[in-house]
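Quick one: structure below, then a few questions.
Complex shown without one protein chain; remaining protein chains in place.
Moving on to chain A:
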Amino acid sequence: MDSDDEINSVQSSEDDFMDDEDSLGEDFDAVEEPDDFGFSQDKDIKPRKQAYEVDFKVWGPGQIQDQQDKQVEEVSAVIGQPTESTAILLRHARWNKERLIESYMDKRDEVLESSGLSEDKEGSASITKADDFMCDICCEDGKDLDTFAMKCGHRFCVNCYRTYLASKIRDEGEAARIKCPGEGCERIVDSKSLKLLVTEDLKDRYHELLTRTYVDDMNNLKWCPAPDCTYAVECGVKQKDLTKIVPTVTCSCGHHFCFGCSLNDHQPAPCMLVKKWMKKCEDDSETANWISANTKECPKCHSTIEKNGGCNHMTCRKCRHEFCWMCMGVWSEHGTSWYNCNRYEEKSGSDARDAQAKSRQSLERYLHYYNRYANHEQSAKLDKDIYLKTEKKMTQLQSSSNMSWIEVQFLQEASQALQQCRQTLKWTYAFAYYLARNNLTEIFEDNQKDLEMAVENLSEMFEKSTDQLAGLKVEMLDKTSYCKRRRIILLNDTAENLKSGMILIIPNS
């Protein structure tokens, strides 16, 4: 399986800070990494990563902070700037260390200037009282007024400075790139100044925002999109690889999502098809499709006409053109065979008929896949209801059959497998809609059929009554693992073919 190695190598060459991971909480390793002790047979015993899986790592909030601090320290040592300024430089360079160091060595002044760190005016960043001062923001003056200015020299009263920072942090969610309040000044408020000015209650929010922008800026980090989840996932799959890889990751909170687009797990369909499909499903274009399948256009003025009676003799309400609904030909040419069109082979209406037929065919094709997609989505919802009832069933089963809590876990496992398989099946239909037909499509459809049958068989067992369930444990376990196996086979096959470019996507479908 050389495909695995490809992903691995992409990741290891890109992620330089992966080298330091040892110190940063091994506990959060979501993927089992082979401990290489130099015995080659060790590797053979380890379960291999499946073709459809990608390497990833989950980071907690504290670890993200550590990661950030560590990088700042590293770069700070190289360029000889204090950590405060280095942090600003790194944020400005969107955490691209190499490029920052290189450009800093090349044109130091320019880099400092563009990050708002230029040392044009002397002055210490501290709160002082100034003589002959009027704050440009509130227009208050007086010798007793506490004032503050950064190195740029734009001095304002501390109250205004505070209010400004608070409104940026609280209302606008800014943190890393807040500029000096002075007119036209590009200088960025560094974290030392912020510490001096920001009130206690905003400090947490500020740090949260800083971490947030850090993850947002890193291409190989993504926030877990689950509500209230504070973890971020690291994955080396690049944006340009998304046509060939579907990088599903699993957060420590249990949420499965696509690293490429942050949507829920949509294997085996690649991101761009998912986007296309969802747009297609919610677009009015399908309404338009209905119209073209159920209506015809007047051959003369092209108004859209829906036939609402049985008679084929149509008179366009708009232009009064008379034509035959069956053959689209001019009515006056029908001769004596009124109300019974037998002129189907006539050239006069054949073009119009061709257009009609094509539209109807494409609509039917779409509906074929959409119905199955929607059906699995719906069934997954119903299965979820069952899942909620499963727990109740598990308790019932314990009391009715002397089974222990551990022994009834098979129900939950089956229910989870069902959910996951339906999710996959759902997307196989969206995927299939875009597939060009070749012999691989047939294998794909066979895999799809096998998984579907396995899923329906398992799903059916859930409808059995509780007293029957105890006796079905072995069978249910079998069916559960069969479902899982079918899903892995389907995903592996598709992932490999997708990567090798053997699967063809219909252009502009």
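Everything below uses one rule, namely that a contact is a pair of C-beta atoms (placed from the backbone, for glycine too) under 8 Å apart; a residue touches a chain by one contact, two chains touch by 3 or more; residues count from 1.
Convention: contacts and distances are computed from a predicted model.
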item	value
Chain not present in the shown complex, as UniProt names it (candidates "[RNA-polymerase]-subunit kinase", "Ragulator complex protein LAMTOR3 homolog", "Ran-binding protein" or "E2 ubiquitin-conjugating enzyme")	"E2 ubiquitin-conjugating enzyme"
Hidden partner chain, touching residue among A:Lys70, A:Lys179 or A:His256	A:Lys179
Of A:Ala51, A:Cys160, A:Ala175 or A:Val215, the one touching the omitted chain in the full complex	A:Cys160
Touch criterion as defined above, residue of A:Ala77, A:Met105, A:Cys138 or A:Ile506 at the omitted chain	A:Cys138
Touch residues of chain A, complete complex, unshown partner	136-140, 154, 156, 160, 163-164, 167, 171-172, 174, 179, 181-185
